[in-house]
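Quick one: the structure is below, questions incoming.
As you look at this complex, bear in mind that one protein chain is not there, while each of the others sits in place.
The block that comes next holds chain A.
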Amino acid sequence: MSQTPNMRMSRRGLLRATGGIAATAVLAACGNGGGTGGGSGGGAKGTLTLWASTAFAGDAKAALRTAAQEYGGKQGLTINVEGFPANDLAKKITTALAGGGGPDIVVADVSSIPQFAASKMLVDVTARFKAAQGEFFAGNVAAASFKDAVYAVPYDTSNVALLWNKKLFQQAGIQSPPGTWDELLASAKELTGGGRHGYMLGAQGYGSFLFWPWLWQNGGRILDDAGTKALFNAPEGLEAWNFYAGLHLTHGVVPPTFLGVTQAWDQYIQPFLTEKVAMLAIGDWGLAPIAKGNPGLEYGVASLPKGKESATVLGGNAIGITSACKNVDAAWGFVSWLTSAGQEKVLRDGYQRIPARTDVGNGSMAGLDEAHQIFIQQAASARPRPAVTAWGDIEWQVMANAWDSVIQKKKSPRQALNEAATAATQALSRG
């Protein structure tokens, strides 16, 4: 430490340092053209690079890597699989492709496909996909489409159901999971007390994502058909929003710690794992963390409680070929092989996930445990979110902020929802 150089500086040195600090601000904040590309890019013939979230490509033995090797070996192709944290994936893909580099193939959340498509970052696969399109759930195909063209092939499908703790229900003397909103509220109240709570919610984007089923169950809609106007603040929407927020604000059946669920699904699942919460709504991606975190937990899976109708939200991933790909035919060969009827084992055995194929009901998923069966049954009826460019903005910014301002008691539910609708319509007008 005594060797520290003299830190005194002249005026000029200081001014230059200032420039450095300020320039870094621009670099850090803007990130324009920051793409460095990844792996081999799309350059060399016979080599393809695939990017996916760490959920698919987290470790060296990931099933997707094995599948890529198997196919590559047969075709004389090298397929490099690279994984990125789910929260960063869309941003990574976007900046890499905008910078002229990036992968040939992406496995991305369906809700990000329209934004990639609008940015002309994915290849239109409508014609290539036509022959096989009927083998996939219509909702997943719709979610992977933009303006009547298909930009990605549905890979896995997920939807949201209700998980309930059998032991806590038994202790409270409740026989079965709630089938309606009223039953949900009544059960949640029964199950709240003694440091435990009946139901779980999320903050920020987790809160907005989990709101859509409530909206639909009450007969509401997110946007109009043209995708130009927000409709979620119509009377049915407001009623659903009030009920949803009321679980916390009015009835207190939600652990107050849900306000901190902003970073990961693991935070959301935690209280259910530790039996501090008796019920939560989540997709099949929640099952593996529960099996890992508390293998002995006795819980059941049921469809979400019904409002005026039943509804759940569709999620999952789709596989697209990027504009950086120089060998679209080779990439398509791999994509169509990976999503074909013979390869459902990759998702089923490697990840306990459900392929977005209509034949999953034919017993090919029998190998998955009972908890998965409800999700398989719901796969055909789950509703996709609107395929609009501004979706990420609407769900993870506009609605996320609105939800936060409600649960932090900064705004009334009505005011927050109306303001969010105005902001969402404005976001849609930007295209």
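Here is the rule we use: a residue touches a chain if its C-beta (ideal position, glycine included) is under 8 Å from a C-beta of that chain, and two chains touch if they have at least 3 such contacts; residues count from 1.
Heads up, the rule we're going with is that contacts and distances are computed from a predicted model.
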Among "Electron transfer flavoprotein small subunit", "Dihydrothymine dehydrogenase", "Sugar ABC transporter permease" or "histidine kinase", the omitted chain is listed in UniProt as "Sugar ABC transporter permease"
Missing-chain contact among A:Thr126, A:Thr250, A:Asn362 or A:Gln408 belongs to A:Gln408
Per the whole complex, from A:Lys276, A:Lys326 or A:Arg383 the residue touching the absent chain is A:Lys276
Among the options A:Ala67, A:Val81, A:Ile113 or A:Ala203, the absent chain makes contact with A:Ala203
Which of A:Thr54, A:Ser119 or A:Ser336 touches the missing chain? It is A:Ser119
For chain A, residues touching the missing partner are 1-2, 4-33, 91, 94, 98, 115, 118-120, 203-204, 256-257, 259-260, 262-263, 270-271, 276, 389-390, 392-393, 396-397, 401, 404-405, 408, 410, 427, 430-431
